[in-house]
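Note that one protein chain of the assembly has been removed; the remaining protein chains are unaltered in position.
In order of appearance the chains are A and B, and numbering begins at 1 in each one.
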Amino acid sequence: MNDIVLDVSDVNKTFGGLQALSNINLKINKGKTHAVIGPNGAGKSTLLNVCVGRLEPDTGSVMFDGTNLTGRTPHEINQLGVARVFQTPEIFLDLTLLQNVEIAALARRDGSFSFNPFKAMAAEKELTREAEHMLGEVGLGKLTEEHTGNLSRGDKRRLEMAMCLIQHPKLLLLDEPTAGMSRHDTNRTIDLLKRIKEQGMTKVIIEHDMHVVFSLADWITVLAQGTIIAEGTPDEIRGNPKVKEAYLGGAEV
Amino acid sequence: MASITQFNPSSPKRDLIIMVVFAVAVLTAPIWLAPVGASYPDLLQRFAIFGIFALGFNILFGLTGYLSFGHAAFLGVGSYAAVWIFKLLTMNVVLAIIFGVLVAAIFAVVVGFICLRRSGIYFAILTLAFAQMFYNLAYSVLTPITNGETALTLALDDPRAIDAMFGVDHGAGLPAPSLFGLELTGFTAFYFCAVVLIIAFWVSLKIFRSPFGLKLLAIKSNQNRMLYTGFNPKPYLLVAFVISGMYAGLAGSLMVITDPLAGAERMQWTASGEVVLMTILGGAGTLIGPLLGAGIIKYFENIFSALHHAQLAESFGFLPNALVEPVVSVVSLFVGEGWHLTLGILFMLVVIFLPGGLMEGIRRLSAYVRAKRAGDGEETVAGGATQPSE
Partner (left out) sequence: MDTILLQLLNGLDKGGAYALIALGLTLVFGTLGVVNFAHGALFMLGAFVAVSVNALFTISKRVKDESVTFFDAYKEQPYLEIWFGDTGTALIQWSVPIAILVAIPVMLVIGLAMERGLIRFFYKRPHAEQILVTFGLAIVIGEIIKATYGANPIPVHAPPPVAGAAPIGALFGGNEALVYPWWRLIYLAGSLGIIAAVFSFLQFTTYGMVVRAGMADRETVGLLGINIEKRFTIVFGIAAVVAGVAGTMYTPILPPDYNLGMNFLVLSFVVVVVGGMGSLPGAVLAGFLLGVVQSFASIGAVKEIVPGIDQIIIYLIAVGILLARPRGLLGRKGVMET
């Protein structure tokens, strides 16, 4: 019985002489919400990109649920059970909200490729019901037939979350899920993420908003200039002087 | 929002109605096209054949957004393959069509596999380059297969092995293509093509309504999201490419049923450009649009390219004498030999003013009419834009 879902060990990544990540070691336990914080340029997004196969680490390895992720393509990694919410919402514009979520559900059901030109989408009743339910869960239940181009930024991100959640991923990666959201929207998102947590989904959150971090995280890793400078429970991090220094007088911490 | 990227799941009942209306419309085309002088079999067949070609092209371009500039190559390959079946094995068209489609599919797999390694402009250039390569080869090294400039035709002393085996007697002259003994000439040939068109349309409709079609549209919409949602876009694109290549091969083999002759000019870039034009003129990504575009272009080609100086002088006879000659000489630039000039200008006008094609125009018009009727003085946007930007 292995409780570690994601195991990042000794990962290094340089971009033309710039050390973006150096000797990163992270272990993320099943069912936990793990926040990665740090100032701009600390390497948070790079770390996430390494985890989803967008970037390959120079050295070290990323193990997910017993599988080595290095060298795998993003769609393979997704099929293994890793879903990602982007910093700027990546959704299918022009399609309806329902169709966006249905596509994600199809990926879970049919795998990375399936050829079924003589099946009708209209006959996928089960899939549609599930997608509608999921949209309701994230608070977009009234907009299922709308085209996504009309959505606000916050709604787009919620839609993206619905697309990830319907895949029932083992690991959900969230890159600043509340950036650019109003306080009201942020709180709704926090509630949503808390509800997911109850279902036992493992999450990694990159976030600037400390309110979000401290409401959700079980464990926090602080990155600065590509290295881990502190790790611990929210309470430990709150009192850590090194962290305060890294945030240059981030008094709110 | 440039092009129409919408998925319509429709319902089985609605699709059935569409199919019935479509089939009736196609089969009665000789009647309702009579008033515009387009009801003779030769032209009707061309409508059907180019309709199939455009339908197939639309599956690639309309659904995935990948713009191929080399689809005429698959059409040409299909033609050559079908004529060879006529020459070597049998005049029965079934085998010729199957073989034509199959060979086109094989070519499409190879070309698609390579070209789909890139997207966007690269893809357009690569497909164009491949088509030019096939075109050059057909005129040079491959002349034993293609017969070069003289084009591949039937000959009296062709073996036709299967026909010979079953003792099919083709008489003294050159044999005509047949369907199990039914000679395919005149209206018989048209109805054959019409039935094939209806089947081709049905397949296209099915694809448009399927999860597969939805995924293709999603690839067009956001390939990155597709990757992170767990899809591998490459095989989807390749399958779409091959299907559209098979449609082209089907069109090519139907062409030689009408007229058993295959020439390399069928593979030229202008021919590839024509199918692009048909599709965007009608409306890429719409079900009916490409058929509409194919019909309109072939209809006007038929009329315009047949016009000549004397006819023009006659039709402009109502003008004062001094004007007739200048007017006629200007107009004759655009007709007869100059038909391609008209085509080029049409191409530009469509892209500049109506990139969504005629279907988009119809949509806008009906939205405008509805808005007029609905709101007096209400400020409704006449553009019919369903997706106002953020």
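Just so it is clear, a contact is a pair of C-beta atoms (placed from the backbone, for glycine too) under 8 Å apart; a residue touches a chain by one contact, two chains touch by 3 or more.
It should be emphasised that the depicted structure is a prediction, and the values quoted were computed from it without experimental measurement.
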Visible contact partners (per top-of-document touch definition) of the missing chain
B
For the full complex, which residue in B:A34, B:I114 or B:L174 touches the chain that was left out?
B:I114
Identify the residue among B:S11, B:T28, B:S140 or B:S366 that touches the chain left out of the display.
B:S140
Sole contact to the chain not displayed, among B:A161, B:L174 or B:L341
B:L341
On subunit B, residues whose C-beta touches the chain left out of the figure:
2-3, 65, 67, 69, 114, 117-122, 124-126, 128-130, 132-133, 136-137, 140-142, 269-270, 273, 276-277, 280, 333, 337-338, 340-341, 343-345, 347-348, 351-352, 355
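What we mean here is this: only the chains that are shown with their structure count from here on.
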Okay, in this complex, where on subunit B does subunit A touch?
1, 5-7, 9-12, 15, 203, 206-207, 209-215, 217-218, 221-222, 224-232, 235-236, 239, 386-390
Touching residues (chain side subunit A, partner subunit B) in the complex:
52, 73-75, 78-79, 83-84, 86, 90-96, 99, 102-104, 106-108, 110-124, 147, 149-150, 152, 163, 167
